[in-house]
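Have a look at this one.
Excluded from the complex is one protein chain; the other protein chains are retained at their positions.
Moving on, here comes subunit A:
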Amino acid sequence: MDKLRRMRLAKDAMDRDWADPGLDLDAVAACAGYSRYHFLRAFKEAYGETPGQYLTHRRIERAEEMLRCASLTVTEICTLVGFSSLGTFSARFKARTGLTPSAYRARHVGRGASLIPGCYAMLWAGGFSTARSEKRTGPGPAYGDEGESADSITGTADRRAEP
């Protein structure tokens, strides 16, 4: 149980500090008190995806909320959620939601969505990929995002920001 608790602390650190571009794999692994290699494997075992995938999902989910609720430009939101490249942000946003940030905003903007408590949106929309049952085959644990499909995780500009 202590191992799960440590993984939770690391996940909570990503939930809390998703905007911090310095939140790299080493920093997150340190929250769990694990080496990065063991951390990656243990995190994926507990939550079904790598820390990098989780952090990307968290950032996209926060961006969704900002697009629905805040008077900020897409570029501002991109930076605020911890991406350094607008192209990478847009590509990953589209891979996750099926829409570009602008199209997402056009579809969802309005008063209703902001009434869903942000905390529940964070729990619900920011969760884990439902495609987790697809097992990857390959030697050893994936390093960071490397196992993820090419359309969603490809950029190198954000590598430092994504454990």
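By definition in this document, a contact is a pair of C-beta atoms (placed from the backbone, for glycine too) under 8 Å apart; a residue touches a chain by one contact, two chains touch by 3 or more; residues count from 1.
Everything below uses one rule, namely that contacts and distances are computed from a predicted model.
Engineer: Leaving aside the chains on screen, match the unshown one to its UniProt name from "VOC family protein", "Nitrogenase molybdenum-iron protein alpha chain", "Adenylosuccinate synthetase" or "Thiamine pyrophosphate-dependent enzyme".
Structural biologist: Per the UniProt record, the undisplayed chain of the complex is "VOC family protein".
Engineer: Quick one: which of A:K11, A:K44, A:R59 or A:R96 touches the chain that's been left out?
Structural biologist: That would be A:K11, which touches the missing chain.
Engineer: Residues on subunit A that touch the omitted chain in the whole complex?
Structural biologist: Touching the missing chain: residues 1, 4-5, 7-9, 11-12, 15-16, 46-47, 62, 65-66, 69-72, 111, 114-115, 117-119, 122-123.
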